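Here the structure comes first, spelled out in C-alpha cells, and everything after it is commentary.
In this view, the complex is presented without one of its protein chains, the others remaining in place.
Here is subunit A:
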Amino acid sequence: MGRTSSTKEDAGALFHSLRSAYAATPVNLKIIDLYVGFAIFTALIQVVYMAMVGSFPFNSFLSGVLSCVGTAVLAGKSNFLSPLFAKDLPPERAFADFVLCNLVLHLVIMNFLG
C-alpha cells in the first residue's frame, strides 16, 4: 500500500519537475522539438493508414515511414544548441552535415518510392 502511493507520488512529482524544467528551455529548441514531434506524428498516421488499407506497395509505405523517422532522428541530432552536445564541432559544420544527410535521405526516398 505504502509502495504504490509513494510510486504515485513519485510519478506525480516527476511529471511536475519535468514540466517545470521543460518550460525553462529556450524557444528555438522547443520549435525543433515540435518539428520532431510532427514528423513522428506523420509516421504514425501512415502506419495507421497501412493497417487499414493493407501494405501492398510495401516499398512506398516503407519509404514514407522511414522518411518521417529519418527527418525526426536527424533533427533530433542537430539539436546542437542543446547542452547535451559536445562543443567541439562548430555550428556551421554541424548544420552543413545536417543538410547533407537530409539531402541523401530524400534522394534515396525518392528512388525507393517506386
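Everything below uses one rule, namely that a contact is a pair of C-beta atoms (placed from the backbone, for glycine too) under 8 Å apart; a residue touches a chain by one contact, two chains touch by 3 or more; residues count from 1.
Methods note: contacts and distances are computed from a predicted model.
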Name per UniProt, for the chain absent here [options: "AP-4 complex subunit epsilon", "BZIP domain-containing protein", "Signal recognition particle 54 kDa protein 1" or "dolichyl-diphosphooligosaccharide--protein glycotransferase"]: "dolichyl-diphosphooligosaccharide--protein glycotransferase"
Contacting the left-out chain in the complete assembly, out of A:32, A:47 or A:62: A:62
Residues of subunit A in contact with the chain not shown: 7, 10, 13-14, 17-18, 21-22, 58-59, 62-63, 66, 69-70, 73-74, 76-78, 83-86, 88-89, 93-94, 97-98, 100-101, 104-105, 108-109, 111-112
